[in-house]
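The other protein chains are all here in position, but one chain of the complex has been omitted.
Per-chain numbering from 1; labels A, B, C and D assigned in written order.
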Amino acid sequence: MPANLFNDIFANYDKRIRPIDDQSQPVTLKVSYYLNSINELNAITETLTTSGYLILQWKDSGLAWNPSDYNNITRTYIPQDDVWKPDFVLQNGKAKIKELGGDFYYVSVSHNGLVTWYPYEVFTTKCSIDMTYYPYDVQSCDMKFTVWSYRAEDVNVSSKTAFRLTYFERSHIWDVKSTNAQVSVYDGGYVIVLYRLVLQRKPAFFILNILFPIALISFIMNIVFIIPTVSGSKIGFSVTIFLTFAVFLTVVSSQLPTNSENTAIISTYIVVEISFSVLMLLVSALSSKTAAPWGRKDS
Amino acid sequence: MPANLFNDIFANYDKRIRPIDDQSQPVTLKVSYYLNSINELNAITETLTTSGYLILQWKDSGLAWNPSDYNNITRTYIPQDDVWKPDFVLQNGKAKIKELGGDFYYVSVSHNGLVTWYPYEVFTTKCSIDMTYYPYDVQSCDMKFTVWSYRAEDVNVSSKTAFRLTYFERSHIWDVKSTNAQVSVYDGGYVIVLYRLVLQRKPAFFILNILFPIALISFIMNIVFIIPTVSGSKIGFSVTIFLTFAVFLTVVSSQLPTNSENTAIISTYIVVEISFSVLMLLVSALSSKTAAPWGRKDS
Amino acid sequence: MPANLFNDIFANYDKRIRPIDDQSQPVTLKVSYYLNSINELNAITETLTTSGYLILQWKDSGLAWNPSDYNNITRTYIPQDDVWKPDFVLQNGKAKIKELGGDFYYVSVSHNGLVTWYPYEVFTTKCSIDMTYYPYDVQSCDMKFTVWSYRAEDVNVSSKTAFRLTYFERSHIWDVKSTNAQVSVYDGGYVIVLYRLVLQRKPAFFILNILFPIALISFIMNIVFIIPTVSGSKIGFSVTIFLTFAVFLTVVSSQLPTNSENTAIISTYIVVEISFSVLMLLVSALSSKTAAPWGRKDS
Amino acid sequence: MPANLFNDIFANYDKRIRPIDDQSQPVTLKVSYYLNSINELNAITETLTTSGYLILQWKDSGLAWNPSDYNNITRTYIPQDDVWKPDFVLQNGKAKIKELGGDFYYVSVSHNGLVTWYPYEVFTTKCSIDMTYYPYDVQSCDMKFTVWSYRAEDVNVSSKTAFRLTYFERSHIWDVKSTNAQVSVYDGGYVIVLYRLVLQRKPAFFILNILFPIALISFIMNIVFIIPTVSGSKIGFSVTIFLTFAVFLTVVSSQLPTNSENTAIISTYIVVEISFSVLMLLVSALSSKTAAPWGRKDS
Partner (left out) sequence: MPANLFNDIFANYDKRIRPIDDQSQPVTLKVSYYLNSINELNAITETLTTSGYLILQWKDSGLAWNPSDYNNITRTYIPQDDVWKPDFVLQNGKAKIKELGGDFYYVSVSHNGLVTWYPYEVFTTKCSIDMTYYPYDVQSCDMKFTVWSYRAEDVNVSSKTAFRLTYFERSHIWDVKSTNAQVSVYDGGYVIVLYRLVLQRKPAFFILNILFPIALISFIMNIVFIIPTVSGSKIGFSVTIFLTFAVFLTVVSSQLPTNSENTAIISTYIVVEISFSVLMLLVSALSSKTAAPWGRKDS
């Protein structure tokens, strides 16, 4: 009878105690991350927001039972706050570290003491963005998890860690180029589980809305050489093109991170084009000086 | 006497135990969703925010009593945290999974043990937006719920699940075209309750404020052919039309998701019109070159 | 002695039990709402944010005492979480339902068991906005409260419910035209307490900053007929007026809800004016074609 | 020994009981507010955000001890949730009332039972803003505190309340002109502690970035009378000045509250200038009609 089962289990259970009989041995943790969707990759704040769920598994002998004693029940569910859990957390998040799951979660417990916990989370991680080749950029973002308090000698992460896309919903903006999962033990015995996500931007939207308009303005700039100097429109035309570039620079640079190390090629291109438009203005003004019909009349 | 009733019920009640006598049988859950209002469908973040309440019903034999023993009381109310509840949650939300209801909620309990819980919630769900036919677009958004920890063999959802609009307040922006409710059991025994909402945008606002102004500019563009080449206004006029299109592209594309897979027809249309305005500029410049009265004077 | 009082009261008190001796009778709740200020009426999100406090009163015989037994004490204060409270909540809020008050609140209890609870709250309620006559619009917003779990047969709301402006701080934007409080019992026994607030916008700010500039542009448009066709400024002038209208349409429509059912008259007016400015452009171009001095020279 | 001290104190302590032997007498509370910094005074939302800490002191005879019995210890620290506290709260905040301090705070307790609590808080209070003389405006903002549940006969606030700037960090935007602290008892026995902060804006930034550019445009407007009517630039010039004013009106009014009662002088000034620029336009157009060289030629 489960009521008995609960009472029997919790009679001698202390959730503060690391669940291993020989306390000099580490508890082994198996971690998998099932990516569900890429919510946002924000170039300005340099953050990646993903949602998905982790599967954490470990053995807690204090929660084991003999099925034959309890009506052949082989699995039960226990509120997550009633059992020992490792303080496995996202280390490179944008916010204060929070506990996984929540107090209404149940963990699944097998009769041999195997505990399975699958917290669904939305993670906002820091991600260093390189916009140099925007909108053809590839971004590599890491989600770093760690067992915050315990060391590898206390809680070890199994190398069978995995990063799965089984339930991944395709993004309209990013292609997942590759993924990687890796477990490392740092100096001092700290374990880091690193999930790497390499993303390639789908450029269609940006070509239509940013690259194409910029190409058009660059093209228009050449029209100035067709306009006859004497018509008087030449300088007005050049000033307007200059302003249009300035507006586009503002729009494009508001989408780029204020990053002084990797300058976006597109940003440099616009600045170069602005300089050319100034040159064009200068030439227009000079030619209007020399070629003005009034000037000739005066002479 | 209710005080006795409470004491009698809770004397042997453990809210951690799945409320069924034969623990090898599933608890059957009946779920209905009463949509109250559509708060927002955000095309940029691709989220749907709705409010409404769920009705969850299940039988908990541990909470049953004999009315004749207790002054013929047939229904009572118990704080939600004092009874067993399934961890029924929104699975495709934008935020971390949260428990339904709150600690101040009461569940209604009948003397036969039928528990009714109606948590009122505001759900923000992911919804893949297709703006191709904007502002004549139809969006299909799913709200996916699941019993997070338990499997179908533990907690099963009755197929009598319903999606009701009885208390729905009409939206000023969207018409509800159709709704659908569906229960499926996935591999591994996970139950998904899917509520689908198909929405059709009411286009009046967007016709007046976006389509009509764009049509006007397209029309104006043709005026350039009326303006006499020699007047000198032709090029200035063409440049201004070009800029106006650029401004409108910016306004319209700020309302569209940066979606590289389904390009909005309206967005393509504006880009095509911009290209035409550049062509127009080129023609204006060329004609001003050949037709300038000064040019003739020079010859 | 109060310590004795506390101990005596709580010796037999169970806050989960509805506080009435005859459990087949309803507890009667008296509710008043003292509006303090209108924080914001947001036309875009269609929400009203107000702050104020509710006064809830009910009788809890379990909390009564005989003053002569306790040093003639006739009133005491008890933390709100230690007594039974109805789950009275805002039903049409923009957010998940939250409990009133907070765990640090005390309720005031009289020796006859009368409990008074005055939670101060900031409510954000949905309010359907009609901007047709903006900035001369009148908005009617409802705050709907309900006893969420209990039905009228369990917890009834007295019809002596009131909506008071005693402590109301005048708003710089809205005049309170009228208020109304009403208690209704719906099918199934659900009680709704409805507080209606009818607000009239003070138009001075909008006349100065929106209506007056629009009137000016409409007036300017007529200046085009004064400008001599031959001066060449006519078309440039018309294009600039067209752009100015487009900019104003953008500014004004960013302040209106994207509501396809009640179109603001001001929005329609601007679109009509834009159409006129296009007509004007067409006339300017045509007249410049026929009246250009160069054209005459050519002939 | 402190362990004994704790045990002895809490053996008979009930934190729900008002800490005074004669329960018909009020507990006297001494309150001081140490302003730390002005975080923001937002004219649009009409809120003032300040940070600082309160010092609350009262006597709780239940927490007194005889130092000679406990190793001459004269002061100890107790977690704030373990003692009685008045529900002293900010009354005119923008958000729901929250408890001061937090569960990790300790209160300092002297052996005579004097309890000192210094919660550090960030307060966002409503403040009616008058922008008439912007950027030379003076704003007077009140922070109103109250003992929410208790009345003056239960918890009284000593008149020795103070508003101190000892630890105030100067603001770059506001000068503190004066401060005031005042305790009043309202009808029904409610005590209000009012801290008034009178702030004067430092105008340098706004002179450079708003007043000076507006003065420049006003000046430019007069240039139109210098431009010879026949040059054709006069109307173009006037239209451009008109647009520049419209842009500035937009920028300035986005910084002002939408307040229909106190119109900012600067806002009125811009509207008047716009009207003048329209008049100028009209004059330009009329003079161009009569003075056009072509016109003369025609005659």
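Definition applied: a contact is a pair of C-beta atoms (placed from the backbone, for glycine too) under 8 Å apart; a residue touches a chain by one contact, two chains touch by 3 or more.
Computed from a predicted structure; not experimentally measured.
Visitor: In the full complex, which of A:A162, A:A215 or A:A246 touches the chain missing from this view?
Guide: Answering carefully, the residue with contact to the hidden chain is A:A246.
Visitor: For the chain that's not shown, point to the residue among D:Y34, D:Y105 or D:Y190 touching it.
Guide: D:Y105
Visitor: Which candidate, D:N39, D:T179 or D:S287, sits in contact with the chain we can't see?
Guide: Reading the full complex, the residue touching the unseen chain is D:N39.
Visitor: Of the residues in chain A, which ones touch the absent chain?
Guide: Against the missing chain, chain A presents residues 12, 14, 16-18, 23-24, 45-46, 85, 87, 89, 91, 94-99, 126, 128, 148-150, 154, 232, 235-236, 239-240, 242-243, 246, 249-250, 253, 257-263, 267-268, 271, 274-275, 278, 281-282, 285-286, 288-289, 292, 294-295, 297.
Visitor: Considering the whole complex, not just the chains shown, which residues of chain D touch the missing one?
Guide: Against the left-out chain, chain D lists 1-3, 6, 37, 39-40, 51, 71-73, 77-79, 82, 102-108, 118, 120-122, 169, 172-173, 201-206, 208-209, 212-213, 216, 219-220, 223, 226-228, 230-233, 236-237, 240-241, 244, 247, 251, 293.
Methods note: only the chains that are shown with their structure count from here on.
Visitor: Please state the rotation angle, between 0 and 180 degrees and to the nearest 5, that superposes the Cα atoms of chain B on chain D.
Guide: To map chain B onto chain D, rotate by about 145 degrees.
Visitor: Is it true that over half of the residue numbers where chain A touches chain B are used by both copies, so same, or is it different?
Guide: Different: when the shared numbers are divided by all numbers used, the fraction is under half.
Visitor: Which chain is most remote from chain B in terms of Cα centres?
Guide: D
Visitor: With chain centres defined as C-alpha means, what is the inter-centre distance between chain A and chain D in Å?
Guide: 38
Visitor: How many angstrom between the C-alpha centroids of chain B and chain A?
Guide: Each chain's C-alpha centroid was found; their separation is 23 Å.
Visitor: Would you pick out the residues of chain B that each touch at least 2 other chains?
Guide: 232, 236, 240
Visitor: Graph shape for the chains shown, where an edge means the two chains touch. Line, ring, star, complete, or other?
Guide: Contact map by chain: line.
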